[in-house]
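There's a structure below that I have some questions on.
Complex shown without one protein chain; remaining protein chains in place.
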């Protein structure tokens, strides 16, 4: 018996990416893909990369149809999943939210950054933050998953070995992170036109970005105390990929950082610590669920530099969501996620 | 028993692409990957997209090791495969050449365009041109395959339904074809630097290009007579993809072209005829072995316009090579080729 | 006394481009730049490339302020200039329209392609088509200029020497033209997002494009008879530039085409015929008002291939508009247009 899957919000980039991965998942049957704007259209007429590969129509998001699924992914704008999650959970459906509705435990903080009232704060407490490298066991037993954001995934995986081992000054962490433009979504906005973002590079939201409280929450949980992080996101003229460059002041006698990173991720199927001296390209992981990390300590310096790359749409969104689904349903965690990165 | 595969020239883009596809081929064991320049290095140290996915070293191209394989792919510069093909064939190894050594039946024409003496013209006669949409039955029985070039694949698939049905004036065919820069290979040349090819578009080799005689040979075989083609290749500022725009004068009363194309490719697993009025993007097939075709006849015009797109490194090279291998070994033609195109 | 200039629609790409050129025009004073959406804002707050270079606010398009100018450029959507042109002309203001309102002499054809009723057909008859290489003398005396479209500029300049000299079969012309995405304008549309147009190439509007009747009108005027053109526009993943690849069947004994082209454009300040065997890159003219042309005749062929490149926003729009202004006001035609193309 295959797992019956529903996808709400199938026309955004994370929705399409779920389809790309799940089409080749041997234990999954895609039953429902919803889209208010494209209801009734064939998926492959909107996304011709599925021509010949997927025989499915977009439908309205109806709770009764979705409730027939075993699991429903929400690849929707923030504030959508929280409207349907309670009923789906009550009817025995697992829910995996790729947006931010259930990521931040402090409701007040969430409401401030997301500019809306949370309709089911009690579910936030119940939700498991779907970062398998931290919460694998909890995920296996979860019914509601809050999939991590793209920036938070790359930054947390880069800082965790340092923080868990108490190696750095937690008062002055810096995360200088660069994202491809698909992170901004599939929205009709002048600012993300090719003529506006091509051949140019910029920082944005230096004063504050929604992913900052999410990252801080994860780092503080690992540290067991307060952490101060400066987080500066940038837009880089490419479609996919995130590159996090992380800086921290390292404590004396902190040991061999390369070994510490390799040891931390030795059993992780999707996190690779590159050999000493390497610098990961974002293309190394394009289209795949992998994270590549390199750790450097420049000579005569007490500053550690960590480089962490992911594909924002895969390990930063749809791939990680499928990884969570595999864990929930007791499948091989890597199932359907063996896609080789596309080079060149 | 898995098929033992050898790859000669594993460090070029078509070689890496063979690896990307074959790593997930359940019936294949990759035994040898050669590279003179990188002998002894781990594949994933040169191509970090294979980190954690492939445990293999590059080796010298030694005939004895290659002869232990069931099939050897040549992803080498033109003129290399012809030096080793005879001995491998004599020792019972199938040979699939991704370069041009065995594509052109007229040796004189080959020697003129490729600027060298052919060392085994007798093998050229024996070789099967590996375009499954034309030669599927011959391929199944072949021992030596000449894989079609990238431009020739896109142009032939676009013109074939028109020519086979005698619908167009063969005296004035035009193929205006645009390729991404990976088609130029992985060579240290100023002309293909990002600073030289990014944000710019140009035609090249208008006076004559090596792929012209290959295309003409294929079209003339389909026509059973001479064909005159003007072929203008262009370089477009993207990495992967070929878009052929084909023009021909159509004969009166030639019927419904859409139906003719759909009928021609109805049973082809990798050729999609898009619905009326569509225009394929090259990204529709990025990373996949598919060809998408649309046929248009502008109003009040006797000119037919065919749009044909492929990924130059897949259906135009490594993917088609694996498709040929599957046919030769009696496997499902689609095995390992179910990769969904990467969008966005 | 400087020429007082008004620009209506200063927030689109052609409007900004007018500013870029006119800021360094020694005989011009920019008096008014209108924008409904950005009224009251500093130009350099919307377009920070003008920071420190331009001290001006966007204003509402008010006829009285515009009427104080010597010349008003319309860098507006189609159908806007025709609403204000009559009054401005009556009040002695020269009008240069960068949109299509006055380009097509046949009102019926215009109304069909532009989907609206023309409000001042009598002005269409009066307007001069602003292609200086054809209409220089008329432009000098004009009060109303219809600036040519970007595609039509590149295609006409490429075909004119062949047509004017009666060298080609007018029944089967083909223009396969590729444009950067800035040609689609600065509009909030999903189809021109970087994630949608980057790393991909496609044809569009094969069934028919608005620029077809404009091109045909120009070619037919040169030919003195009917011309049949197949015109296929394509979108190429770069910001600026148009590359036209033109095909025609050449008559026997048509002479040395290189010489014919060089002779035709010998005195043209902005049209360069490249030496034999060259292929122009679009970047050769990036940011400049130049057109580069190469003419080829592949061996053993009766097909001539012309390559013609321009920057769509300069020679295809704002630069050509300034060239027209210079002619109207009796200035050096090249004034402010000596910008060197940006390479790399």
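We call the chains A, B and C, going by the order they appear; numbering starts again at 1 in every chain.
Convention: a contact is a pair of C-beta atoms (placed from the backbone, for glycine too) under 8 Å apart; a residue touches a chain by one contact, two chains touch by 3 or more.
All values derive from a computational prediction rather than experimental measurement.
Here one chain is not drawn; of A:59, A:153 or A:195, the residue touching it is A:195. Considering the full assembly, A:236 is the residue among A:76, A:217 or A:236 that touches the omitted chain.
Considering C:272, C:302 or C:333, the position touching the chain not shown turns out to be C:272 (whole complex). Residues 13, 16, 20, 23-24, 45, 47-53, 182, 186, 198-199, 239-240, 272, 274-275, 278, 280-281, 283-288, 290, 292, 338-344 of chain C touch the missing chain (whole complex, contact as defined above).
For chain B, the list of residues touching the undisplayed chain reads 13, 181-182, 184, 186-190, 192-199, 237-239. Even with one chain removed from view, chain A keeps its contact list with that chain: residues 172, 174, 176, 178, 180, 195-196, 198-204, 206-208, 228, 230, 232, 234, 236-241, 243, 245, 247, 249, 277, 279-283, 286, 296, 298-299, 301, 303, 305, 307, 309, 344.
Simple rule for what comes next: only the chains that are shown with their structure count from here on.
Chain pair with the highest count of contacting C-beta pairs: B-C.
Centroid to centroid, with C-alpha atoms defining each point, chain A and chain B lie 36 Å apart.
Chain A and chain C have CA centres that are 45 Å apart. Contact of a single residue of chain A with at least two other chains is seen at positions 13, 182, 186, 198-199, 239.
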